[in-house]
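Got a structure for you, written out below as structure tokens; questions coming shortly.
Note that one protein chain of the assembly has been removed; the remaining protein chains are unaltered in position.
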Amino acid sequence: MRYIIIGASAAGISAARTLRSLDSDCEIVVISKDKDVYSRCMLHLVISGEREIKGISFIEEDFFENSRIKWIKAAQVVDINENEKRVILSDNKTFTYDKLLIASGAEATIPPIENLRKANNVSCLRNIEDSISISEKCSNGDDVVIIGGGLVGIDAAVGLIGKGANVHLIEMADRILPLQLDKKASLNYEKLFLDKNVDIITSASVKEVRLNETGGAKEVVLSDGRTIPCKYIVVAAGVKPNIDFLNGTSVKVERGIVIDSYCKTSSMDIFAAGDVTGLAPIWPVAVKQGRAAAYNMAGFEKAYEDFFAFQNTMNFLGLETVSIGKAEAPDESFITDIFENKCSYKKIIHKEGIIYGAILQGDISYCGVLDYLIKNKVNTSGKSKNLFSLSFADFYDTKENGEYVYSV
Amino acid sequence: MNTCGNCTTCSSADKVLEKFISSLEEETSHHRVKTQSIKCGFGQQGVCCRLCSNGPCRITPKSPKGVCGATADTIVARNFLRAVAAGAGCYLHIVENTALNLKKTGENKGRIMGPNALNHLAELFEIQDEDIYKKAVLVAEAVLKDLYKPRYEKMELVKKLAYEPRFKVWEKFNLLPGGAKAEVFDAVVKTSTNLNSDPVDMLLNCLNLGISTGLYGLELTNLLNDVMLGEPVIRQAKVGFKVVDPDYINIMITGHQHSIFAHLQHRLLDSDVIVKAKAAGAKGFRLVGCTCVGQDLQLRGEHYKEVFSGHAGNNFTSEALIATGGIDIILSEFNCTLPGIEPIANELKVKMVCLDDVAKKVNADYIKYKYEDREVISNNVIDEAVKSYSGRRKNVKMNIPMDHGFDDVITGVSENSLREFLGGTWKPLVDLIASGKIKGVAGVVGCSNLTAMGHDVFTVELTKELIKRDIIVLSAGCSSGGLENVGLMSPSAASLAGDNLREVCESLGIPPVLNFGPCLAIGRLEIVASQLAQYLGIDIPELPLVLSAPQWLEEQALADGAFGLALGLPLHLAIPPFITGSKVVTKVLTEDLQGITGGQLILEDDVLKAADRLEDIILNRRKSLGLV
Partner (left out) sequence: MIRIIIDRSLCQGCLNCTLACMAEHNEKGKSIFDLDLENAKNESRSYITLDSEGRVTPIFCRHCEDPECVAACMSGAMTKDPSTGIVKYDEKKCAACFMCVMSCPFGVLKVDDVTKRVILKCDLCDGREVPRCVENCPSGAISICKEA
């Protein structure tokens, strides 16, 4: 039995590891465009120089060896022959499979702003090559424009602060991290960025990029007419799943690869997991999807249906934040509770006993309970009126083997 | 630990005792150590406060203050002062009763067995009277008068009793006590809710209480007892459970107030009383010593050779002693009268009589001792003893380990008897120290406990280390009970000492560990220290003399310790006295105090390290005195 996995990031590695634990004899082959295994959530640490590529690996050094997994690195899959059950690489090598898992992740996109795609000093922040490029090309005092003030854009900003660059962060919404934070929580970060001399420009977008003689961007023009000089541009404007190589196949795609509850695609013996499915592009979901896919590939039925993606943690400039569910009350029928002191800002949005969102900034201790309550829409009526004081104690129960379980 | 079936008993330095206890069916404190071995960390560090209903509060990094705002420093200092106050109260109760008994003895022209002791006290107090009995009354009244003074009147005898350089230090730092009982009273008030929160004030208060504990509770009690009961005389005596002779009606005494037995111990030898014993089938009556009052009898054993069997063991042997079956009646007047003796006494049908309600047991008959009632009480006790003996002996099996104990223990050492032994002066001792034959003096004193490595284990191991280093050990209290029962107070123990000390001991025929008797006699040790210092013309902190109360047990020990610190002695404890949760209290006691009274608390739970530190201090002091 040979399993082939395309992609060596969260979903791919998780699936490979799980397959080996389920079947000690099968052949497992991982094919990845990446030539190193690394966590894309830590790329900003490479920009600033805090860690090197080895330091952002999320697996044991001897993982492939110990798990007897064949790893074909720096290899790009360009097509799949479903009838022959064969993957075809860019160098024309081919491999046959019994079952195939596509965990090829997503690629950052560059919006169609004038000259942006042409400029030779632009990169996104999705792969290690991006980090290295940014780190090499941006030095102390250089003006760097970051397009997009979401999680990736913020990561880039933090990394570039470490390089001593003059960062200009441009965000379309009225605040940075608009999907995760409310105005107050977002402003707290803005203040910290301003203390580090980062130029934050909200409610603005880039209309045009102006090039110099050598084809590099020299300045950007904003929607309000301002121009910002730049030696480099980092684009953090979103991602799209890596599915181009599936164009010649019958695998159904929408935003990403379409899968059922068992990670099966529309094509027989082909599974998909992780960001390539476009369902909930966060690390824990990718890991768990990969695991579930492996089970199903190995013949054990295991459904996976948790696509709650609105849960994020942030920790930069000395301030940590957890954001779960809704960042703002959708309408007046929702109640917003706020707790604030000089070390923390906490907000819980609820209605009729069900919690819909929470932001905790400064003190995130024990907040996993809120994550569970929000994700599972647990009714908290009858418990303490002070939702901030809720703990697992209020839902305490144990399984026979001693593990905790929610009593709801 | 020993295991027998599914019970385990803690280890003891006294291996014969350990074996005996582990074989018992009755449960003793040694059996209960294991189930109580999980200690509350807050209690151990002294940072639990139970004073008010907003508590109990505990200090943790997440809750650094009590609800009232008390910090760890305040809570620890409060707990410590309250403990010292309770301990001081205990000793003051003892000296009060002792003085009262002396007063009544004088008023009734009762037996004065130590006229020299009386004259010494009278001279010290500047009391003159030709009549020995009037003198006794005046001496006793002088003590009582001081004890009963209000707090704002300084006690007058302090100046007369204290070593002058020490008095000056105490005066300088405002440590001189007012009326002793009033001081204890106010210390209790001070440590109540939302009153004093100044840890340094409370610690200095402890020293004040220590002074009244030491001078009155310890020193004076010994001297007053000497008057009524006779002065200590050095002699060899039998110790251990082997002293229990089943042919006699055995009366076990527990407590600290030897004067309560003044009448009884003579009455027991009257012919009409012996007849009663014989009628019941026994040869007579015997007093069996256990706890400090037993040490008192042992100390004065020269005067009670017939009626006193010997000192069977210290406080934590008391349960096992009763379990031998050989004790017919227990008379309790103070501590240590363990609650644990009750089920054993009930099981083995041993009568319990309590002579001072501070030591009342549930099933004990309470007969309040008053001097006026002494005859009635003695006769009452005798009759109860006979009744108990007659009723129980055929139903109870004797289980006395006759291999437990020693026959040749040197006892009866006091400040006077030791000096007499040396020829009437401290010169021989001083010369030995100066020449280095004796490196220094260590007082290993105080209680016995079961938690510092086991029953008497730390005490015995530390003593062995010290004598190996040619440091002569003076002991008093339950620790003496432990040391004598393992043979360290027999002359043969000289073989365990370092070469120099061994030579000295062998030539003098003494053991390297000298038995001063009950913990009250720690006061005698301190008199020795004062006299040595006076002889050398220095103050006590300069002497090559150290103090360890390694297995201190209770609050009295802490009050004792406060006196030691007030005297400027380095005081070692193996278990911290619930102070480590406060940085201020710990620092003051272990460091800053040296700049005030010269005293220093040393906390060290490793025997070798403790011995090293104590030896270091002795060596440093030798150096400062110009000794090699």
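Which chain is which? They are A and B, in the order written, and residues in each are numbered from 1.
Note that a contact is a pair of C-beta atoms (placed from the backbone, for glycine too) under 8 Å apart; a residue touches a chain by one contact, two chains touch by 3 or more.
Since the model is a prediction, treat every value here as computed from it, not as a measurement.
Engineer: Which listed residue (B:I21, B:I59 or B:V307) would be found touching the missing chain in the intact complex?
Structural biologist: Only one listed residue reaches the unshown chain, and that is B:I59.
Engineer: Among A:M1, A:C26 or A:C41, which residue is in contact with the omitted chain in the full complex?
Structural biologist: Looking across A:M1, A:C26 or A:C41, the contact with the absent chain belongs to A:C41.
Engineer: Considering the entire assembly, which residues of chain B contact the chain that has been omitted?
Structural biologist: On the side of chain B, residues 38-42, 44-45, 47, 58-62, 64, 72, 576, 580-581, 583, 603 touch the unshown chain.
Engineer: In the complete complex, which positions of chain A touch the hidden chain?
Structural biologist: Per the touch rule, chain A residues meeting the hidden chain are 10, 14, 21, 39, 41-42, 45, 51, 56-60, 283-284, 287-288, 291, 311, 313, 315, 318, 320, 322, 324, 364-372, 383-384, 389-394, 396, 398, 401-404, 406.
The rule is simple: only the chains that are shown with their structure count from here on.
Engineer: Can you work out the whole-Å distance between the CA centroids of chain A and chain B?
Structural biologist: Computed value for the inter-centroid distance: 73 Å.
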